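Heads up, one of the protein chains got dropped from this complex, but the rest are sitting where they should.
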Amino acid sequence: MVALTHMIDSEVFLAFSTYTTIVILKMMVMSPMTSYFRLTRKAFSNLEDTSLTPSTDEEQKKLVRVDPDVERVRRCHLNDLENIIPFVVVGLLYSLTGPELSSALLHFRVFVGSRLCHTLAYLLPLPQPSRAVAWTTGLITTSSMAYRVIRTTFYL
Amino acid sequence: MVALTHMIDSEVFLAFSTYTTIVILKMMVMSPMTSYFRLTRKAFSNLEDTSLTPSTDEEQKKLVRVDPDVERVRRCHLNDLENIIPFVVVGLLYSLTGPELSSALLHFRVFVGSRLCHTLAYLLPLPQPSRAVAWTTGLITTSSMAYRVIRTTFYL
Partner (left out) sequence: MVALTHMIDSEVFLAFSTYTTIVILKMMVMSPMTSYFRLTRKAFSNLEDTSLTPSTDEEQKKLVRVDPDVERVRRCHLNDLENIIPFVVVGLLYSLTGPELSSALLHFRVFVGSRLCHTLAYLLPLPQPSRAVAWTTGLITTSSMAYRVIRTTFYL
């Protein structure tokens, strides 16, 4: 981890920035998607939100309910948080350890690809084990980067 | 994204640090607030937690329950995670692309302001669409920074 200051200008860091922004944008899309399903399925979690859809007072109380499609999008979103954030944190530190560009690109591409597959498999949904495979692939990719960070920076 | 190493000492990065820490502290406050509501509303999610409030064994089992006020704080907290973390990640990369100070400050201030309004609108609660507007404003701000990051660093 010598000369970290040079790394931040490198192609590895540019690639990290691009892939991270893509995968974060993918995660952000889950928010409006949840809103869309809440509005079309008329399933809200707060009483005040029911005013966003035309209905009488009596009907509004019934709209505070759980809908399976909304819950599916929410689970997918939470899974993104649980997996994409470790990737971003570990990937940033990994980029600063001065890896080979080809090796870094391989990690970034496999991870972003695995999360796109995971979202598709979750929302369509595709039969298992497609989602399990996508999720495991992402987990292994992040672990592989974490191994390099620990090995390079080890300082307890 | 030339001379990134200079950027990290810049006023943009100082401003990013300050606004990020403020918005992260705001998010962290949701944790003790959840605990406060759990203790005052006597609504816990684990049996062992009921010992934190004086009660008999018989009563304790009834305290493992869901309370609407606790759930409201928890939903607000999860919404923070879903929106503030993308801001922090994208904002860090954005700060390193060398934006105009005025433009960066505008993004940071609008985002932090929108999240403070969002929390107020969620917890009071204020009538919709106040919360929806605050949430959308934050989403657009982060997307605008993400657009600049992708345009500046593009490397696939």
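Order of writing sets the labels: A and B. Residues in every chain begin at 1.
Here is the rule we use: contacts are C-beta pairs under 8 Å (C-beta built on N, C-alpha and C of every residue); 3 or more make two chains touch, one makes a residue touch a chain.
Computed from a predicted structure; not experimentally measured.
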item	value
Contacting the left-out chain in the complete assembly, out of A:V29, A:L47, A:V64 or A:L139	A:L139
Chain not shown: contacting residue from B:T21, B:T40 or B:S143	B:T21
Contacts of chain A with the absent chain, listed as residue ranges	1-5, 8, 71-72, 75, 78, 81-83, 85-86, 89-90, 93, 96, 122, 125-129, 131-132, 135, 139, 142-143, 146, 149-150, 153-156
Absent chain, residues of chain B that touch it	5-6, 8-9, 11, 13-15, 17-22, 24-25, 27-28, 30-32, 35, 45-46, 48-49, 51-52, 77-78, 81, 85, 88
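Here is the rule we use: only the chains that are shown with their structure count from here on.
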item	value
Whole-Å gap separating chain A and chain B, where each centre is the average of the chain's CA atoms	16
